[in-house]
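One structure is given below, encoded as structure tokens.
Every protein chain of the complex appears in place save one, which is left out.
Presenting chain A:
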Amino acid sequence: MPRTDIGKLSFILLFAPFALWIVLLIILPQLGIGYISLREKVGPGEYTFGLANYAAFVSEPIYWNTLLRTAWMSILVTVMALIIGFPVAYYIAKIAQRRSRAALFLMCLIPLWVSDLVRAFGWIVILRETGLVSSFLQKIGLISGPVEFLYNDATVVMGLVYTVVLFMIVPLVSTLDGMDNSLIEAGYNLGGSRLTVFRRIVVPYAMPGIVAGCIIVFMLTAGSYLTPILLGGKNSMWFTEQIYEQFVTRYNWESGATFGVLLLVFTSFVVWLGLRLTGQNLASTVAKD
């Protein structure tokens, strides 16, 4: 049976890169991190196994407060990205002319061609006390002295929304694009108001895109490092920074690894909770045919 052999071979060959990637770059490092997180340091070069690192996390309010703060701000960013991204996606997919659609989509993509770091520094140049916004407002006389816009939570949230909103728009556009316009027309013909049509037809149809977008955005935000630190300044407290500090500044790989595991578990839990509360599951949304 040569045909099945070839089929098998091509399956193995096609599957191999994916399997290698997931095992070598995702699963093995995660196992390593999990292993280190269970290691307790007794003295120089001496270790035993136990849960002391996790206990240390629970007993130190600074750590779990930072984690909760990161989660809470990430949820806020996700919601704002959805609110801002949905109209944009709807316009691109349903209202814009077919010809201009590609151009509009491209315009959304362009900011991604510049690295995160450069975009964060761009915001710094614009928002700092001697920056563009502050000096412009002084020039037109709205404010009398220079104002500092950096180093607060609002700036961090804004910077993050700006960075991730695209990851909300892309899945939304592709789902909305597949929606038949006659569904909306039918809704109006049957006497539905704009709100009812939006609530009963558009949103349910777009649900897979909304869920996919929210998951991507939430995970990206909770795991982002540069934007919160550069824009947050003295008041930034992001969990990823905590992990970096543990690994690099304090040479404490054990607790850094613990924090890594906790971040993964906690964000997964938030995603699960979000799906639960909205009555969705992964099979009916992200993996929908």
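Criterion: contacts are C-beta pairs under 8 Å (C-beta built on N, C-alpha and C of every residue); 3 or more make two chains touch, one makes a residue touch a chain; residues count from 1.
Basically, contacts and distances are computed from a predicted model.
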Undisplayed chain, where the name is taken from the UniProt record, one of "Extracellular solute-binding protein", "Glycine cleavage system H protein", "histidine kinase" or "Cytochrome c family protein": "Extracellular solute-binding protein"
Identified contact with the non-displayed chain, of A:54, A:105, A:151 or A:266: A:151
Of A:62, A:132 or A:273, the one touching the omitted chain in the full complex: A:62
Among A:42, A:132 or A:248, residue touching the chain not depicted: A:248
Residues from chain A at the interface with the omitted partner, ascending: 44-45, 62, 65-66, 128-130, 148, 150-151, 233-235, 237, 242, 245, 247-252
